[in-house]
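Here the complex is missing one protein chain, while the rest keep their positions.
And then chain A:
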Amino acid sequence: MSSIVRLIQNENMKIYRRPGTWVMIGLIIAAVLTAGIITNLSGSDESTDWRTNAQNTIQESEKILKDSAEGMPKAYKDSLKRDIALNEYRLDNNIPPLERGSIWSFMNNSTGIVVLISIFTIIIGAGIVAGEYSWGTIKLLLIRPASRTKILASKFIATLLFALFSLVILYISSFLIGGLLLGFESIDQPYLTYSNGEVTETSMALHFVIEYALASVDLLMMVTFAFMLSSIFRSSSLAIGLAIFLMFTGSQLTYILSQYDWVKYILFANTDLSVYFDGSPIVDSMTLGFSLVTLLVYLIVFLLLSWLLFTKRDVAA
């Protein structure tokens, strides 16, 4: 009966009326600002010639490839090949790499702050169901003419909206802070991508939107994972702990296991979609389509489990 939009409004009210949420947003901006000030103080490295650097990198990479090609992990081999190709293209077309202390390199660095947003969104997502239980408000929430499915959906959507809001804040604040502190001069520099042995030029601004979106795949999966744990165990601390732990160890784990083929079915082998645009996947047989389907399956399983436990379970004392 009650519309989902109004339920989302409610969830938003419960997220943004808490000071803790604004502390998180503040920390994101503070992180960007700190990074900006540090970059500004350390200055740019104009003294070194990028051409000689590029040539050195090419030579070193070729040497390593020649000397120790056997027994080398495939991912490493591919990254060396990529370095060579990109640097050769830069030399040929006179496109300098991102200068330290330019707006784009700053934005490139600030994609690292997406991890912070992941952590914050995990905290929000882990608390959004478990919190109602620990506050005791779940009893008054569920005795309304709104189905549990709709209530759960509104909570999930509100969590994703928080992530989106934070990402927009990060994008805008790092662009503005980067530009104000470091200058907007290099704004029309193109971005180089390497895939299947070819190097192509794209717009930097667009590149970073894609970069953010790709960085958010991990975010989406881990937040959904935390959301599921929150619905299953009704404990936000457990959900937060487990989700953040896996977020940091998951990719290491898959890297260690990368010699096995089945590793491609592990969630963390698929969360870094950027390898399909810019690099190579951990297992050769993997494709973008494969990863997308795998991610989708995980997502559906996570949501299905949350839904089953949230809608079917008794709300007891």
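Here, a residue touches a chain if its C-beta (ideal position, glycine included) is under 8 Å from a C-beta of that chain, and two chains touch if they have at least 3 such contacts; residues count from 1.
To be clear about the criterion, contacts and distances are computed from a predicted model.
Colleague: Not counting the visible chains, the remaining one has a UniProt entry; which protein name from "ABC transporter ATP-binding protein", "2-oxoglutarate oxidoreductase, gamma subunit", "Succinate dehydrogenase / fumarate reductase iron-sulfur subunit" or "Na(+)/H(+) antiporter subunit C" does it give?
Modeller: UniProt lists the chain that is not shown as "ABC transporter ATP-binding protein".
Colleague: Quick one: which of A:N93, A:T137 or A:T200 touches the chain that's been left out?
Modeller: Checking each option in A:N93, A:T137 or A:T200, the one touching the absent chain turns out to be A:T137.
Colleague: Can you tell me which of A:K14, A:K155, A:R234 or A:K264 touches the chain that was removed from the display?
Modeller: Looking across A:K14, A:K155, A:R234 or A:K264, the contact with the absent chain belongs to A:K14.
Colleague: Where does chain A touch the missing chain, residue by residue?
Modeller: Against the missing chain, chain A presents residues 1-2, 6-7, 9-10, 13-14, 17-19, 135-137, 139-147, 312, 314-317.
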